[in-house]
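Let me give you the structure first, and then I'll get to my questions.
Note that one protein chain of the assembly has been removed; the remaining protein chains are unaltered in position.
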Amino acid sequence: WDGLQHGLDKDQIARYSRQIILHSFGVQAQARLCRGSVLIVGAGGLGSPAALYLAAAGVGRVGIVDRDTVELSNIHRQVIHKEATVGMHKALSAAEACRALNSSIQVETHLEALTPANAVQLVRQYDVVVDASDNAPTRYLISDACCAAGRSLVSGAAIGTDGQLTVYCHGEDGPCYRCLFPEAPAAGNCARCVDAGVLGVVPGVIGTLQALEAVKLLSGVGDPLSRRLLVVDCAAGRFHSVKLRARSPNCVACGAAPSITTASLPSYDYAAFTGQAAANDAAPQPLQL
Amino acid sequence: WDGLQHGLDKDQIARYSRQIILHSFGVQAQARLCRGSVLIVGAGGLGSPAALYLAAAGVGRVGIVDRDTVELSNIHRQVIHKEATVGMHKALSAAEACRALNSSIQVETHLEALTPANAVQLVRQYDVVVDASDNAPTRYLISDACCAAGRSLVSGAAIGTDGQLTVYCHGEDGPCYRCLFPEAPAAGNCARCVDAGVLGVVPGVIGTLQALEAVKLLSGVGDPLSRRLLVVDCAAGRFHSVKLRARSPNCVACGAAPSITTASLPSYDYAAFTGQAAANDAAPQPLQL
Amino acid sequence: MELLFGNQKTVEADIPVSNGGQLTVAEAMAWARDNLLTERPELFMKGSSVRPGVLVLVNDTDWELCGELEAEVAEGDRVTFISTLHGG
Partner (left out) sequence: MELLFGNQKTVEADIPVSNGGQLTVAEAMAWARDNLLTERPELFMKGSSVRPGVLVLVNDTDWELCGELEAEVAEGDRVTFISTLHGG
């Protein structure tokens, strides 16, 4: 049966047949996907479609990190959850949906937050990382951990009706987040969806595109968005792609002589660096009109 | 409570709060969404994310048309379904997922195919139509019905790693599908995902964007993609938007003196016009490698 | 579409202009069919125009807004052929 040594069984061939028959994809690409693994940090607006599509596509092992529980006000955009899982741990709710879609893959949940103490060893367990988080200190942490562990990072963000997407830490010359933004923006310039608002479909668009980039990285098919930033204005229906700088030799995380390393990262103070805590601990006020 | 006369109850305010607090959206836009209705033709690769996001966003009434049943080979891209619904009617499987996400909206299922006999009266029952179908004769039928009934049409398509998206029949000068393609392509030029293959995330991207366009049309927020065609090359990560012609005065469906009308449409032979049947009745061969 | 052009999505070409005048889209298409096409011409053109289901663009604008076959193209202009998709 496995004359071509792709390692897929009959059920997998049946399940993924529409991708396998695609001329530019094929059975070897599917096999790479099935052998691959992805860590999705955040099971919210971005993580919902990313996790659904990566599980559906057949990524062999999907890890989901989230410390929060599902709230009713999440569901207008976090479509992996449902009313019945309000109050459930988000990572568990997301994992349940992924397994219901594809019981043939492994889904691992990480119920504590990503921290300087656990980030590098967690990231090391996966081939590719998807930043589906919602705050600046976590984004710097994820980028630094990917530099230290040598993993490509699919970074997406969404707020209001705007979205952004790129692949960091990729190949010989891909920059990391710090290469672009070595100084953290002031806390007042880092709006969160819970405070500023977001149109539900917007993280839907970006999160699905993040799944696409992760599929390209794991399967080896297509050109990942490395050194290119996709800027999406959903209200105007405008998508434009901008060319980005290469990795910086002076970067403290990924340059020639990085000061942020596997050894030093656990003691790096991301809250001090960004002037904000990762978790938005104060529950948002119920909306009064 | 309802001093601003938006008609939303406390649960709705809580559920949609993150959209309501968005400055460019607000409570009146949410109220318009909650009063609106959308017909999604097709609960497959495009319809899956479109239905999920429209239900989540709070569209008051969602209609889903599909005559097929869920198959295992659908699930790599049709993430609204799950392993447990293989064998179930797609429209019912999709409706179940929508209600699980949002029990406060109405979800209506139409288990028979869209046909010349039922199209106009079905389309008339909704404010906006989403073409999430998968074949040429149905696409011409949907466009003609929208012209006859005066409804805007969010049309998306995906195959391989390519996608397209536009809004037809909109406003004073929006063209319909026939305005662009008055002569149907030969059957050999109309590939179907089941035969040519499709990367699962690709209809995911387009279907989510279709939900976005429908939200803009129903809420009145943002600029819909009328007279603009978005062309997406997912493999290369390229999005470009092209400017389209206006409605054609000579168009047989939407021009000054249309020959395809509410009265004549039921007897129009779409199979003859396109040289193909709507349904791909022969079940595809199981994939042998 | 690229299957017809040796699997290339983009082709840069210098098209010789007859009569020292302007090049029209019709002439550019005929030249492409005769010089670039590696597969069956009927999948690209029908008579002297493009076959049904293909949208022709001149610099990201529907050719219907530019004069269709008679639209003039000059140095640096981009002519694009897009097949309408039906899958979902």
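As written, the chain order gives the labels A, B and C, with residue 1 at the start of each chain.
By our rule, contacts are C-beta pairs under 8 Å (C-beta built on N, C-alpha and C of every residue); 3 or more make two chains touch, one makes a residue touch a chain.
Predicted, not measured: the structure shown is a model, and the values here were computed from it.
Chemist: Among the chains you can see, which ones touch the chain that has been omitted?
Modeler: Spelled out, the missing chain touches these shown chains: A.
Chemist: Among A:156, A:174 or A:237, which residue is in contact with the omitted chain in the full complex?
Modeler: A:156
Chemist: Can you say which of A:84, A:117 or A:242 touches the chain missing from this structure?
Modeler: Answer from the full complex: A:242 touches the omitted chain.
Chemist: What chain A residues would touch the chain not displayed?
Modeler: Interface with the chain not displayed, on the chain A side: 42, 44-47, 131-136, 139, 156-159, 162-164, 180-181, 183-186, 188-193, 196, 198, 203, 229, 231, 233, 236, 240-245.
Please note the rule applied: only the chains that are shown with their structure count from here on.
Chemist: If you count the contact pairs for each chain pair, which pair has the most?
Modeler: So the chains sharing the most C-beta contacts are A-B.
Chemist: Centre to centre, by mean C-alpha position, how many angstrom separate chain B and chain C?
Modeler: Once rounded, the distance between the two centres reads 30 Å.
Chemist: Between chain A and chain B, what is the separation of their C-alpha centroids in Å?
Modeler: Inter-chain centre distance comes to 28 Å.
Chemist: With chain centres taken as the means of their Cα atoms, state the distance from chain A to chain C in Å.
Modeler: Each chain's C-alpha centroid was found; their separation is 40 Å.
Chemist: At least two other chains touched by the same residue of chain C: list those residues.
Modeler: Residues of chain C never touch two or more of the other chains.
Chemist: Quick check on chain B: which residues sit in contact with 2+ other chains?
Modeler: Residue numbers touching two or more other chains: 193, 196, 198, 236, 240-241.
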